[in-house]
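Only one structure is covered here, and it is reproduced in the block below.
What you see is the complex with one protein chain gone and the rest in place.
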Amino acid sequence: MNHFPEAWGRPRDDVYGAYNPSYLQTTGPKAHTSSPAVTGTSVLGVKFNGGVVLATDNLASYGSLARFTDVKRLRIFGSNAIVGFGGDVSDMQYIDRLLESIDIRENYSHNGNMLNAKNLHTYLSKVFYKRRSEFNPLWNHVLVAGYDAEGEPFLSSADLLGTTFSAPHLATGFGAHLAVPILRRLFPEEMPLEEVSKEAAIDALKQCLKVLYYRDARSMDKYSIAVITKEGIEIKEDEVIEGQSWAFAERVKGYGAQTK
Amino acid sequence: MTSIGTGYDLSNSVFSPDGRNFQVEYAVKAVENGGTAVGIRCKDGVVLAVEKIITSKLLKPGANKRIATVDRHVGIVSAGLVPDGRHFVSRARDEASSWRGVYKGPIPTSALANRLGGYVQAYTLYSSVRPFGTTAIVGGWDSEAELAVDGQVGTGPASGSGGKVEGAKGGGPGLYMIEPSGLYWGYYGAATGKGRQAAKAELEKLDLSSGNLSLADGVKEAARIIYVAHEDSKDKEFELEMSWISSVDGPTKGRHEEVPKELREEAEKAARRALEGEDEDEEEKMEE
Partner (left out) sequence: MFRNNYDNDAVTFSPQGRIFQVEYAQEAVKQGSVVVGLVNKTHVVLVGLKRNAEELSSYQKKIIEIDSHMAIAIAGLASDARVLSNFMKQQSLGSKMTYGRPIPLDRIVNQIGDRAQTNTQHYGKRPYGVGLLVAGVDEAGPHLFEFQPSGLTHEMVACAIGARSQMARTYLERNLDKFPDSSRDELITHGLRALKETLSQDKELTVDNTSVGVVGLAPEGSKGRIESFKLYEGQETVPLLEALERADGAAEESMEVDS
């Protein structure tokens, strides 16, 4: 056995094989974050007649470990906009501080010129694009909700590459696969926004959250939901998915030891 | 001013044989000509007020603000050269923002005053710059509540104290005045500008050090003091601008905001009444 100090505290080579230090890059080009660490999963958003609703669960995962279970991933900007964060939580905290500094700056004078959600989305997408162009991305996919300059409900997404996308209903992460089809069924393309009520939008998101909790192993049943209307922002950060039924799980086959 | 013309007053950072820096003293003169500004440190908040002489009828009424917000919880009012005051405020904002960058929380009023004092003092050190032609009053409220760290996402452990001390209270009001020399003190009540003598006399009557004056009364007093200080330049019209910062459970929730219009007008009405009352008293005495 090797008793030299440099081997202390390391897995033994004869048991675990030689240690692979390749990730401890010592030479070559400088590498920035190339993968997220602590992450949040899907963000869901739906526009309705007169406003927008956003929802996320309260989980921050460390890989497959459900590490933090009280994480607020919906952030309110001033009284005009909500940003929902998916992806790396520390990058989310960085962006949150960035938004806070902008909010303080915007409030130096009260001249009726507050940044609206659309302005905020433009700004965030530029930040993402700049950082990815420096090969140092902020590992997030966000939804921004609020109103545009004309006072119309606004909902749009921006991701770590600076890609932007807008639709009457949006979902990031796993939700893009599991929630969007549900939302498309509930609110088809030909359905005008005026016919979508606030209650219908909220119910739809609750339904999506439940499906995601069933199917997404990086999700949980505690969630936050925020509604923005002309009256202001109403946010609940301590909700629990109700009416769960895991009966379907018995019929799920094809995993682990159980193969038939 | 006996040494005027001896040449020691032509450059900043130069001492005269009797140990004075004349350029700093001249900068103070610029302050003494500016509109009166006052600040009052009350038990549950801070009030700032300034007298704005209306130099032209063409100015848009109520539009040209002279009290600036630095961070959510701090405001600054200054007397003297207005553009210098803006430079000062701009630096204060940078300091508050860089503090947040390092400590992830709001800058304590005392720390801000300290940094600004250092900044202003640096402008007395070199012949390549001139001192600030302003005296600034910095008012703030350091939150007494448990503060979240900027960007905080969770609520911490559900059981145990999590390092928190039950019932501990910190924070409170802060009021500082920074002079062109970089000198600054903390104050119960501060006044600067043209009417500072009269304003100081009024502030001293308030017994502020006992800490009994409420913010609501402070607003009324600040308005009255500006009106008293204006007496000497009565022929000129002026606008009163007032801002306040209350405790976290007070009307501004720990934020620096303009005093609402109705409240200000009420305070102004009371101020005018108080002044008229005084005049009548004097007349009565004369008659006696």
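Chains here go by letter, A and B, matching the order in which they are written, and residues are numbered from 1 within each.
Keep this in mind: a residue touches a chain if its C-beta (ideal position, glycine included) is under 8 Å from a C-beta of that chain, and two chains touch if they have at least 3 such contacts.
Only a predicted model underlies this, so the values are computations on that prediction, with no experimental measurement involved.
For chain B, the residues touching the absent chain in the complete assembly are 1, 4-5, 9-12, 22-23, 26-33, 56-60, 63-64, 81-84, 86-87, 90, 123, 127-131, 133. In the full complex, chain A contacts the hidden chain through residues 109, 111-115, 118-120, 122-123, 126, 149-150.
We take it that only the chains that are shown with their structure count from here on.
The mean-CA centres of chain A and chain B are about 43 angstrom from one another, to the nearest whole unit. Contact residues of chain A toward chain B in the complex are 60, 68, 70-73, 89, 92-94, 96-97, 100-101, 104-105, 107-110. Those residues of chain B lying in contact with chain A across their complex are 65, 68-69, 71-72, 93, 96-97, 100, 104, 150-155, 158, 258.
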